[in-house]
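For this view, one protein chain was removed and the others were kept in their places.
So that you can tell them apart, the chains are marked A and B in the order they are listed, and the count of residues begins at 1 in each.
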Amino acid sequence: MKAWEGTFTMPLKGRSQKPRVEGFTMVIDKGLGLRATKDLLEMAAEWIDDIKLTFGTSAFYSEEILKRKIDLIRNAGVEVMPGGTFLEVAIWQGVYDGFLRRAKDLGFTMIEVSDGTIQMDAQTRARAIGKALDAGFRVISEVGKKDPAEKVPLAQLHEQIAADLANGAFKVIVEAREAGKGVGIYDEEGRIKEEEVEAIVSGVADPNCLLWEAPLKSQQQQLILRFGPNVNLGNIPPEDVLALEALRQGLRGDTLKQAYWESQR
Amino acid sequence: MKAWEGTFTMPLKGRSQKPRVEGFTMVIDKGLGLRATKDLLEMAAEWIDDIKLTFGTSAFYSEEILKRKIDLIRNAGVEVMPGGTFLEVAIWQGVYDGFLRRAKDLGFTMIEVSDGTIQMDAQTRARAIGKALDAGFRVISEVGKKDPAEKVPLAQLHEQIAADLANGAFKVIVEAREAGKGVGIYDEEGRIKEEEVEAIVSGVADPNCLLWEAPLKSQQQQLILRFGPNVNLGNIPPEDVLALEALRQGLRGDTLKQAYWESQR
Partner (left out) sequence: MKAWEGTFTMPLKGRSQKPRVEGFTMVIDKGLGLRATKDLLEMAAEWIDDIKLTFGTSAFYSEEILKRKIDLIRNAGVEVMPGGTFLEVAIWQGVYDGFLRRAKDLGFTMIEVSDGTIQMDAQTRARAIGKALDAGFRVISEVGKKDPAEKVPLAQLHEQIAADLANGAFKVIVEAREAGKGVGIYDEEGRIKEEEVEAIVSGVADPNCLLWEAPLKSQQQQLILRFGPNVNLGNIPPEDVLALEALRQGLRGDTLKQAYWESQR
C-alpha cells in the first residue's frame, strides 16, 4: 500500500502499471552491489521494468555474485539484461551461441541487440534477434551509433526499426550512451534536438515501440512533456528512479508546472 | 569518540554542534534505500540536521518502507520532511489538512512551505505555516521560483522572508533546485552571482535565518568563505556530507588554503 494513498491525486494521470507495455523504465547499472540492489528493488521495483548491467561490466562479476544479483532482480519482477556492447563483442568474436547459452544459465531474461560500436549487416542483425528469441529471451534492439561521426541516415534508421520489430524485438532503443551528450537526439550539452526526435517518430508506426535513452533530468522532462507520462525511457541512473516517477506523475516542479497552469486557465 | 582526536586541530574553528541553531546541513534525498540510509546516518548523523525526501518522491514509497526510514532518521537525531513540491500539490488540490495529518502519522518532524511552482498569496502562505506549526511540526519556508522566468522582485523576497519568520518559520530556504544552475543566486554554470547574495542579505535582520540551497562544491565553498563555517546549507547530496564538513572545518584544499595563507602572513 502506498504511504500517502487517499490524501491527494497525481497531477499527471494515466501512469501505466506493471507489467507495462508502455511507460517502460530501464535502469542503467554500472555495478551496484547486492545491498544496493536490494535497496533499489525495495524502494522502486514497481517503477522499474528492466535493469541493464551496462557495457561489459557483468564480465567482471564473480559467478556467485552475478547469479545472486540476477535472482534478486527477477524475484522483484524486473527484467535483467547484459549491455549491448557485450553482445557486440560476442558477435564479432563469433561466440554468440555460447554467449546466449551462458546468459541463460546465469539467469538473464532479456537481450539487447545493438551495433553501437561494431558493424552489423541486416541479416546478421535479424539472425541475432531470432537466436535470442529462440533461446527464450525477450529482445530489445537498439539503433544509433555511439560515435557521432558515424551517424546513421534517417531512412536506414526507419528501416532498421521496422525490421527489428518485424523480427520480434518488443521495443527499439534510441542510443544516447551513459552520458546523453553529443549523441543521437542530444547536442553537446545534452539538450534535445527536437527536429531529430520528430524525424525519428515520423517514420515509425507507433511511437510506443521506441525507448529513448535519457539519462539527464532535462531530457526525461522534455520527453514526458512531448509524449506523456508513459513514454519509454532508458539509461536511468538507479538513484533517479523515484525522481523520474515524480516527473512522470507531476510531483516535480518541471511537469507539475504544466498541469498546474492548465488548471488555472 | 572521533578517530583522530587529539592529533591535530581543525583549521577553521567554531563549528557548531547539535542541536544547531546555525550551521545547519540539510540533505536532499531522492530515494535512498534503508541500507543506504543506515550507512549515511552511521557515518554522518552528527553533521546532518535535516533530510528532505525531495519533490514528491515519498509518494512512491510503500507505507512500511517510509515509516521504517523515517524512524531510522529520527532515531539518529535528524529531522525529516517531505519536499516542498509535494506540499504545493496538496495546497493546490485543497487537501492540505489531510496532508499534514498523514505527514504526522508517517512520522515526519518538519514541513517545508514553498511556492516554487504554484501561486500562493501571502495569506495562504501564512496559514500554511500556521497550520503546520499547530500540527506540531517545525517549519522551514522557501523563497524563490523554480522557473527563472518567474523571478520574484527583491522587495517582495525581503517581505516574504520577514513575514515567514514572524509567522514562525525557523529558517527560510533560498531556492536553487537539485541542480543549482540557472536559478536564484546561481548562473547557468552554477556560479554564485555575488551581487544577488548581497542583495538578499541586505534586507534580512540576521543572515543566520537564511538557508542556501547549494548542491555544488564550488557553491558551498564560496558561501563558507563568505559567511563562515556555520552558514546554513541545503540540497547537499548524501554522498557529499563529509566532504562538506571537510570544507566547513578547513580539511579540504579550498578552505584550508585561506586558513593556511592567513597563518603565513
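Simple rule for what comes next: a residue touches a chain if its C-beta (ideal position, glycine included) is under 8 Å from a C-beta of that chain, and two chains touch if they have at least 3 such contacts.
If you're wondering where the values come from, they're calculated on a predicted model, not measured in any experiment.
S.K.: Would you mind spotting which of A:Arg15, A:Arg35 or A:Arg191 touches the chain that isn't drawn?
M.R.: Once the missing chain is taken into account, the touching residue is A:Arg35.
S.K.: May I ask you to list the residues on chain B that touch the chain which is not drawn?
M.R.: 1-11, 35-36, 38-40, 42-44, 46-47, 217, 239-243, 245-246, 249-254, 256-257, 260, 263-264
S.K.: Touching residues of chain A against the unshown chain: what are they?
M.R.: Interface with the chain not displayed, on the chain A side: 30-36, 54-63, 65-67, 85-86, 88-90, 92-93, 95, 98-99, 102, 106, 116-119, 146-147, 177-179.
Here is the rule we go by: only the chains that are shown with their structure count from here on.
S.K.: Please tell me the distance, in whole Å, between the geometric centres of chain A and chain B computed from their C-alpha atoms.
M.R.: Chain centres of chain A and chain B, defined by C-alpha means, are spaced 33 Å apart.
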